[in-house]
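Here the complex is missing one protein chain, while the rest keep their positions.
Labels run A and B following the written order; every chain starts at residue 1.
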Amino acid sequence: MLQVIKSVLAAFLGVQSEKNRQQDFQSRSPWPFIVTGVVMTLVFVLVVASVARWAAS
Amino acid sequence: MHSLLPFGRWLLVLCVIFASQVQAAAINTSSGWNLPPGVTSISQEIFSLHMIIFWICVAIAVVVFGVMFWSLFAYRKSKGAKPANFHENTTVEVIWTAVPLLILIAMAIPATATLKKIYDTSDADIDILVTGYQWRWHYQYVEEDLSFFSNLGTPRSQILGEEDKGDFYLLEVDNPLVVPVGKKIRFLFTSNDVIHAWWVPDLAIKKDTIPGFINESWTIIDEPGTYRGQCAELCGRDHAYMPIEVRAVSQETYDEWLEEQRQMLAEDAAGSQREWTMDELMDRGKGVYNTYCAACHQADGSGMPPAFPALKNNPMMITEEGRDAHIDAVLYGRSGTSMPAYSGTLSVADIAAVITYERNAWGNDAGDRVQPSEISEMLSDD
């Protein structure tokens, strides 16, 4: 699971090493990545929103 | 495979382009090619943010293009460069991702601070309601019971090139907004028709005026002077012709100006009751016509058919029978056309004068006068 989160974070930054990528693509199903990606996107939006809220107060 | 342009020439041409751009930057120094620092603490903060981010971008460009052009020069095939075989380096990639991220976070902090100041509209000394109209500004001094329209002051002859253009071509108005220096002024923005945007660069205020919404902004002007701006949101045909002129004056001058305005209002009110002569009406009517009507119906009344009908020899304007329809069209507009209603825009004296003018100018010979009292009676009947 940690590996999946790390890979999704790497995708957010747009940087991924070939080794980790190969490891990801050994996985049988893409679904953990897709679900984690969607969740992390929501988390990302919430984080930016709460930073904005905090900065505005 | 292909004949190639020698690299030296390639570089030379690039230098020429770059030089032409630097020169382009230098051409207009007298009238400026950068943001104005402006005359308020906010505008100066914005200016310094602008300069910081500008130099950061220049630095990034120098580094990135430096590496790029050096690579193009050093590893060109014509000098026998052999390609290396690497295609990834995670450390380097993380660094070049993290560095811009840190720069941007560093930029976000002062930007946030400035933005918070801009949003703090509390404790204003003066409130001014700015309303956008196609294509003029209306200013209402909320505490003073004073309001007026501000129209383009540049004569059409300058726009059409029949006359030399003045120094403040398209940046001058008939009635400027007058405000005192050193006071916190809160602007409230709304619109009567489409979206406009009220922009004065020296005050660093640009706010959309939106029908049905009221936006806010504020300023404290430190230095007396005249500050000019323009509508910044496409609002139709005469978008280019609704400038803004803000005159910042000392408190005494401002008080005197307010007094003057009140007197003028009182005179206007008295004027709407008395009988006007033909000359008075024609004289005033011509001014009103050129400001409000000439853009569509043309200064000589010839119009631009079919969108904007000619007024010259218009049956409505040369016969007694057309008189009521004529007054009605000016007061309430023509639905389904771009003719707006002027009952809320112009004073009764202005309306009477402009109708009289239209009935008696350019060879129109209705010969009758429309008195301000007649108009105010019609309006009070409603």
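The rule is short, and it goes like this: a residue touches a chain if its C-beta (ideal position, glycine included) is under 8 Å from a C-beta of that chain, and two chains touch if they have at least 3 such contacts.
Assume contacts and distances are computed from a predicted model.
Within the choices "ABC transporter permease", "Glutamate synthase", "NADH-quinone oxidoreductase subunit E" or "Cytochrome c oxidase subunit 1", the name that UniProt assigns to the complex's undisplayed chain is "Cytochrome c oxidase subunit 1". Considering the entire complex, the omitted chain makes contact with A, B. Summary of contacts with the chain left out: across B:L72, B:M264, B:M278 or B:A325, the touching residue is B:L72. When the omitted chain is restored, the residue from B:V130, B:A197 or B:V249 that touches it is B:A197. Remark: the omitted chain is touched by one listed residue; of B:I126, B:L171, B:I220 or B:A294 this is B:L171. Taking the complete complex into account, residues 1-5, 7, 10, 13, 17, 20-21, 24-25, 27-28, 31-36, 45-46, 49-50, 53-54, 57, 60-61, 64-65, 67-68, 71-72, 75-78, 81-89, 92-93, 96-97, 100-101, 104, 107-108, 111-112, 114-116, 118-119, 134, 158-161, 165, 167-171, 189, 193-195, 197, 199, 201, 204-208, 210-213, 215-216, 229-241, 306-307 of chain B touch the chain not shown. Seen from chain A, the chain kept out of the figure touches residues 10-18, 21-22, 25-26, 28, 41, 45, 48-49, 51-53, 55-56.
The rule is short, and it goes like this: only the chains that are shown with their structure count from here on.
In whole angstrom, the spacing between the mean C-alpha positions of chain A and chain B is 45. Chain B contributes residues 88, 90, 93-94, 97, 112, 116 to its touches with chain A in the complex.
Interface of chain A with chain B (complex): residues 13-18, 55-56.
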